[in-house]
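To start, the structure under review is shown below, and the notes come after it.
The complex appears here without one of its protein chains, the remainder shown in place.
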Amino acid sequence: MENPGEGTRPGGSLAVYCERVSFSYPGSERPALSEVSLGLRRGEYVGVVGPNGGGKSTLVRLLNGLLRPDSGRVRVSGRDPATEPFEVRKRLGVLFQNPENGLVAPFVEDDVAFGLENLGVPRQEMRGRIANAIRAVGLEGYERREPSTLSGGEKQRVALAGLLAVEPEILVLDEPTSMLDVAGRREVLERLEALRAEKTILHVTHHLEELADADRILVLNGGELVAHETPERFFSDTNLLRENRLVLPFVPRLALELGLPPAKLRTPEELAGAILARTGSETRTG
Amino acid sequence: MTTRSLGQFYPVSSPVHALDPRAKILAAAVFVAGLFLIDTTLGLLFVAAALTALVAVSRIPAGTFLRILRPVLFIVALTILIQVLFSREGLTLIEWGFLEVHSGGVRKGFFLALRILLLVSSAGLLTATTAPVALADGIEDLLSPLKRVRFPAHEVAMMMTIALRFIPTLGEEAEKIKGAQAARGADFSEGGPLRRARSLVPVLVPLTVGAFRRADELAEAMESRGYRGGEGRTRYRELRFRKGDALALAVTLLVLLVGILL
Partner (left out) sequence: MRLELRDVKYVYAPGTPFEVEALRGVSLAVEPGEVLGIVGGTGSGKSTLVQHMNLLLTPTSGEVLVDGVDARSLEKRELRRRVGLVFQFPESALFAPTVEEDVAFAPRQLGLDEEEVQERVRESLRALRAGDLAARSPFALSGGEKRRAAIAGVLAMKPEVLVLDEPTAGLDPATREELLALILDLREAGISVVLVSHDLDEVAEVADRLCALHEGRVRAMGTPAEVFYRDPTRAPATVRVASLLKESKPEIIGVPVRFEETLAALRTLPGV
């Protein structure tokens, strides 16, 4: 499936590397992950999809050392998360699904400071980094707000700011918008989009429209990596979608049904434009 | 909706509010200890006058402050009653059958009552003028020397901060669960105490289970952000002792000294 190895070191110069990784939760009969191999190059934006229980969350936790693989190798920027979790967590930040339970401090700016405090960053340096992170997520003015007064989208952005303050090279997003409403989702995705140019991103999600721009999409089902495709091919593969309990949002679905490219047309406006172009040209020649 | 009902913090700005929390905690602790060294009513009255002046300076409305004292009024009344009815010291003031009221009893009752009120007032003034987060910071700082004797000062402080962070959240969750169960016909106000306690099971069980799940997710998030206990950690918030704080402590000691001497 994947041939990710480069160079003599396992993983070589890859940002994230997994080689035949397997993991079973204690007491479980089925392995959560089974011989999964994958690699992310620096700067890539890769999506991970699949049915619930398919291994996506397990993969995330193996990457940042919360879990240790039963077999196989995991390397993040060349380091093994199981033996050097602290070093890995400086370079790989995870944005979790529940916006509520990732916020630890009674005020926004204290929460953003949390990661920096853990790293032993001197106080003087913290101020600037916190301010930058808060600006990067558009929450200037929110410094003294309490988490319980924030909307879901705002909470998730605070969590993102907390990650950004640590300045990791790699971001892993574990269904970051699942529990948000439409407005919250948009807020968070806007900020994530701006980060794509500078970070390596692994984005686990059910919302396929979030992956239209991805370099590749990986499919995890039953603990196995069953497919990896470009968004265009992925959106068009209705069997693959169905087998993995994935649902195309309406705009790409309409596009697909009408014979238009589903990954390129994301908004209703783009779709309408493409349809008009199609009909326009027909009537002109006909 | 925030539940601003966390204890008795009254958010206005005053010289007392602006003091370093450590100074206030220390002053309160010293005050409480000192109270027990005062053995005259006059001494207590002097200290009470000083405390009243302090409450005024802290710009807390009298009504709000008196409300803080409400829970102890019962004990105060009971104390006075016991002293008045059962003390046989001093001159006899009233004699009615087998009940005797002596002047010593009245004086002692008043003395003890005043002391209780001062104890509660000092604690109340502390919590009214210090935000919960500042209190937690102050406590952490004061406890940190104990780290040398393996006391988990950092962990205690972390627990306090997290508790403060989640109290409003858990409060909202409890409201929501109550609503959900009420929508299924639960009634929390009918029946005697046993029945009422049992009717809380459908609220307490999910709340507790939910709290454990939250704790799990929070622990994962904290670890993922590089948390590994207090070692090697720096602190964003800083507490700086200023002249005003030293002054406040000095004044407290002075007032107590006068009270003891009186």
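For reference, chains read A and B in written order, and residue numbers begin at 1 within each chain.
Please note the rule applied: contacts are C-beta pairs under 8 Å (C-beta built on N, C-alpha and C of every residue); 3 or more make two chains touch, one makes a residue touch a chain.
Please read these numbers as outputs of a predicted model, since none were measured by experiment.
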item	value
Residue touching the undisplayed chain, where the options are B:Val201, B:Ala215 or B:Leu257	B:Val201
Candidates A:Ser13, A:Ser71, A:Thr230 or A:Thr279 - the one touching the absent chain	A:Thr279
Which residue of B:Val32, B:Ala180, B:Ala197 or B:Ala215 touches the chain not shown here	B:Ala180
Hidden partner interface residues of chain A, rising order	51-53, 151, 178-179, 181-184, 206-207, 245-247, 249-251, 253-254, 257-258, 268-269, 271-272, 275-276, 278-279, 281-283, 286
Interface with the unshown chain - residue positions in chain B	1-2, 4, 173, 176-177, 179-187, 201-203, 205-206, 209-210
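By our rule, only the chains that are shown with their structure count from here on.
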item	value
Whole-Å gap separating chain A and chain B, where each centre is the average of the chain's CA atoms	45
Of all residues in chain B, those that touch chain A in their complex	2, 132-133, 161-162, 164-165, 168-169, 172, 214, 217-218, 220-228, 232-238
Chain B partner contacts - residues on chain A that touch it in the complex	61, 64, 66, 85-86, 89-90, 93-94, 96, 98, 100-107, 109-110, 113-123, 126, 130, 146-149, 159, 162-163, 166
